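One structure, pasted below without further comment.
With one protein chain held back, the other chains of the complex are shown just where they sit.
Coming up: subunit A.
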Amino acid sequence: MAAGALRGVLWPRAAAGLRAARAALAAPAGARAASEMSQDMMPGPYPRTPEERAAAAKKYNMRVEDYQPYPDDGLGYGDYPMLPNKSQYERDPWYQWDQPDMRHNWGEPMHWDFDMYIRNRVDTSPTVVPWHTMSKHFLLFLSIMLIMFGLGEIYPSYRPVGPKQYPFNDLYLEKGGDPNKKPPTVIHYEI
């Protein structure tokens, strides 16, 4: 009991001591490690003046002529550049990219949805055949097939023979007829 009580006293005291030592060594809240990006490399607010636009273009490694931020309509992304919505599939597969699997060079501005446009995911490559040609061919085929099947339903095809004749009043009991009732008499004749 004495040891248990002693342990109950020592444990919170040791924890408090550890916390104090850690606080003495820790940096103030909100600080970042030196290996991370500095504050001037992070995205900022929407650029209003031409100097802000030039500074934002330089930050993102883009030319001022190419730099175009998302429109500032309340749903924008600050000064992040608006790049064309093309997936990485459309980039040259034979060029020596720094990252060949991503088809991306070091320092190149990345699309906002870069993780969606990687080659394992969304592909915006153009179709081999123009879209209207594809849809015309498909709709033509579908309509012809549906019309032919519909005609086959309205005008069925059959051999020039009579229906097959079955014994026992057309298998009345075998098809689930009531054994207590008298079945409709069906007699088949030879011909």
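Keep in mind that, in the parts below, contacts are C-beta pairs under 8 Å (C-beta built on N, C-alpha and C of every residue); 3 or more make two chains touch, one makes a residue touch a chain; residues count from 1.
By definition in this document, contacts and distances are computed from a predicted model.
Peer 1: According to its UniProt record, what is the protein name of the omitted chain, chosen from "Transcription initiation factor TFIID subunit 5", "Hemoglobin subunit alpha-2-like", "NADH dehydrogenase [ubiquinone] 1 beta subcomplex subunit 7" or "Myotubularin-related protein 9"?
Peer 2: "NADH dehydrogenase [ubiquinone] 1 beta subcomplex subunit 7"
Peer 1: Consider the whole complex, including the chain that is not shown, and state which of A:11, A:141 or A:166 touches that chain.
Peer 2: Once the missing chain is taken into account, the touching residue is A:166.
Peer 1: Thinking of the whole complex, not just what is shown, which of A:96, A:120 or A:157 touches the missing chain?
Peer 2: Of the listed residues, the one touching the omitted chain is A:157.
Peer 1: I need the residue numbers on subunit A that touch the omitted chain, in ascending order.
Peer 2: 155, 157-168, 171, 173-175, 187-191
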